[in-house]
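I'd like to ask some things about the structure below.
The complex is shown incomplete by one protein chain, all other protein chains being positioned as in the whole.
Now for subunit A:
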Amino acid sequence: MVILVWSMGWTLLILLVVLTVVHGNPTVMVRTGSGPTVGFDQHPNSVPLGEDIQTTTEGESEVVEEVMTTGVLNPSHYPARRAATVVQHYLNTRYGSPYRWIFLSTVHSGSAEEVAEMGRKYQLALTMQEMISNVSGQCSAELFFPGGEGQSAPQVQASCEGLHQSNTTAQEEAFYQQHRTSNNLASGNNIPDSYGHVEPSMKPFWHLGGVASSFIMLRESNESTLYNMAQVANFTQLETEKDQLRFNYHVLLHEMISQEIIHWKLLVTWSPEQGVQVLQTELQPKCHHCEAPPNTTN
């Protein structure tokens, strides 16, 4: 058991001793402050950077203080994967449409570093795949997860080659013209259904729901989350306004680390020219008698 104590006092030392005895884990290594970067191969133990290791007391749900890997990232491991998924959400907010829905295919390489006092920065080399045309593209991305108490969204920059090859113009235009007049406002629910089935006519609305969800997923993401849209619970088309198709969507998001299904309602607009925009978001409570947490509406 190696304990490196730099500027912390005896309290930390005693805490670590106690915790080590409790856990029976003889190889805990703690370094305070930011030390040299650690390659994942040499140290299977991730290195906590100045964060306490907490056990949970009975009956309490603990906040998971995750251990943050720094330096070269293993593309198979979760830190790179979570960051890459954030890039996926970002790309969908920029380029997604009823006929363009992008998913992470492969993480090739990545690295992470602390940005003193401000947050953490990632660099990634990825392959993304557009699901409808099956076209793949190589992307390089940089993202920044702000640190601190406030819940601010990650900032992403990404450039991709080859992803926009799929020509969706004709399909998008046809879909837009078909639905812009108000005679027959579309609606649907449970997309996909319990058996994974999506009616062909519902597919563009499914894709649109996924793209719209990306706005929320991007905003809510941090290094301890991994979001996917699980299902479109329902959607209703509203009257077209300012040449934008408008929809109310109720989506279910799956957050992988907590395993929670999170319900959101969205007001979504789209046109081929303006792309997808999300005007309002509202978090739905998990159960009837539960209260939604504050700052739910956008």
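By our rule, a contact is a pair of C-beta atoms (placed from the backbone, for glycine too) under 8 Å apart; a residue touches a chain by one contact, two chains touch by 3 or more; residues count from 1.
Throughout what follows, contacts and distances are computed from a predicted model.
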- Message: Out of "Carboxypeptidase A1", "VANGL planar cell polarity protein 2", "Notchless protein homolog" or "Auxin-responsive protein", which one is the UniProt protein name for the chain not included here?
- Response: "Carboxypeptidase A1"
- Determine which one of A:V115, A:M131 or A:A174 touches the chain that has been left out. A:M131
- subunit A residues touching the omitted chain (full complex): 23, 25, 27, 40, 44-46, 53-62, 64, 66-67, 74, 76-78, 81, 85, 103-104, 106, 131, 192-197, 228, 230-231, 252, 254, 256-261, 286-287, 289-290
